[in-house]
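All protein chains but one are shown in place.
Letters A and B name the chains as they come in the text, with residue numbers starting at 1 for each one.
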Amino acid sequence: MIEISHVDKWYGTAFQALKDCTTSVAKGEVVVVCGPSGSGKSTLIKCVNALEPFQKGTITVDGISVGDPRTNLPKLRSRVGMVFQHFELFPHLRIIDNLCLAQEKVLGRSHAEAMAKGSKLLDRVGLKDHAQKYPAQLSGGQQQRVAIARALAMDPIAMLFDEPTSALDPEMISEVLDVMIDLARDGMTMMVVTHEMGFARKVANRVIFMDQGEIVEDAQKEEFFNKPRSERAQKFLSKILSH
Amino acid sequence: MLANFDFDVIRRSLGYLFFDGMTFTLMLTGLATVGGIIWGTLIAMMRLSGVWGLPRIAQLYVDLMRSLPLVLVIFWFYFLVPYIGQWLTGASRPVRVGAFESSLLTFTLFEAAYYAEIMRAGIQSISRGQPAAASALGLTYWQTMRYVVLPQAFRNMLPVLLTQTIVLFQDTSLVYVLSITDFLGAASKVAQRDGRLVEMYLFAALVYFVISSIASFGVRRLQARIAIVR
Partner (left out) sequence: MNYHWNWHIFFEPSPNGTGTYLDMLLSGLMVTIVTSLAAWVIALATGAIVGVMRTLPSKPANLFGFCYVEFFRNMPLLVQLFLWFFVLPELLPHAWGLWLKQLPNAPFYTAAIGTGLFMSARVAEQTRAGINSLPRGQRMAATALGLRTAQVYRYVLLPIAVRIVLPPLTSEFLSTIKNTSVALTIGLIELTAAARAMQEFSFQVFEAFTAATVLYLLINIVVVIVMHFVERSVAIPGYISGK
């Protein structure tokens, strides 16, 4: 579904954010990307739907090359859902309108169609009663669930999560993770940047460990948790699992 | 079109334009900036003081000045200053006041309202812990202001203050309405005497543009430097 091969990315000329990254996500697979901050994991995931440009290598999504200037990027992005660290709901739109906007403007669905789809998804994330509220009137956890519903409303073929729980208060993390676990069990193709190793243990198929712009480890879940090959991954795991 | 241009009229009047006109403009800009910032800072302090009535008076002053067009204020002071002078000196007739003095007073008092708002924002941008720490060391209100709060406020707001001064520099051209020989007034007088409006006004525009552009470029550089230091 997602093929990343030999991707290099520089900020300016001095700083290389991604170094020769190669990996893939198969249909229905859940891949967790982890690593210390500044390791390039967010950058990598943003390259997948071309929110960040990259200079070398290729990324294809469902066979379509992301870096190709002839690619219709808006169309490609509309088929890949993305969830951000800071939710990024549109503050001036009601919850239901946040879900409808792109359905209508990008997919060309009728308002009624979009509303129906939106209500169904709000129900799915347990927020049906909040449809008429504005984002700032919801808690962080609720906002992130809306953000997931907003992405799902586009009927994506894959979902990208960029640290979806790191801006949340601890007591709200599980409500968001529950929605994500549900999604994974439904067979959604997912690429998730997160430090939530509990989530990884539960639903991930593979775990990718990044450090300083490189993919250091790319392994099946059991293998990664039981006997990580690299020293850097061992260190990272011991730090993150010790509490 | 350009063939009809008489560049010589500019060359011939350069001395008049710069020695008479630009000197007036720059002197007025410089002195009104200094006066405006001092008076503006006092108003800002009044506005933030807890003394009964003072904040209200300061706010009224600022709001009044900022509600009026500068042109109207120039007229007000032009006619009012002789009477104030008479009242101050106890003379029997309204006192004659020179064009420069009258303009300086006008611009100082007018621009002070704008500088006051900038200084108020600057003072408020300083964390409350700073004056508290100064008081804890035994400094009086005036010492706290003089040595702790105002220097920081001034430094933080320097780019904004300088930008306001560029506005003031351009605003001084409005003394034209009193037929004073500032830079634009000089250009205008030559233009009308020699019937060379196109050349003189284009040249005046160019000079204002170059000076303002260089000044605002300098302010941007300064702003970038301050941003790095913080």
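The rule we apply is simple: contacts are C-beta pairs under 8 Å (C-beta built on N, C-alpha and C of every residue); 3 or more make two chains touch, one makes a residue touch a chain.
Being a predicted model, the structure only gives us computed values, none of them experimental.
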item: Residue of B:57, B:198 or B:226 in touch with the missing chain, whole complex considered; value: B:198
item: Given B:99, B:126, B:139 or B:177, the one touching the chain that is not displayed; value: B:177
item: Which residue of B:34, B:68 or B:133 touches the chain not shown here; value: B:68
item: Chain B residues that touch the omitted chain in the full complex; value: 1, 64, 66-72, 75-76, 79-80, 83, 86-87, 93, 170-171, 173-174, 176-177, 184, 197-198, 201-202, 204-205, 208-209, 212-213, 216
item: Contact footprint on chain A, counting only the chain that is left out; value: 46, 49, 51, 74-80, 82, 84-86, 88-92, 101-102, 105-107, 133-137, 147, 150-151, 154
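Convention: only the chains that are shown with their structure count from here on.
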item: Computed distance of Cα centres, chain B from chain A, in Å; value: 54
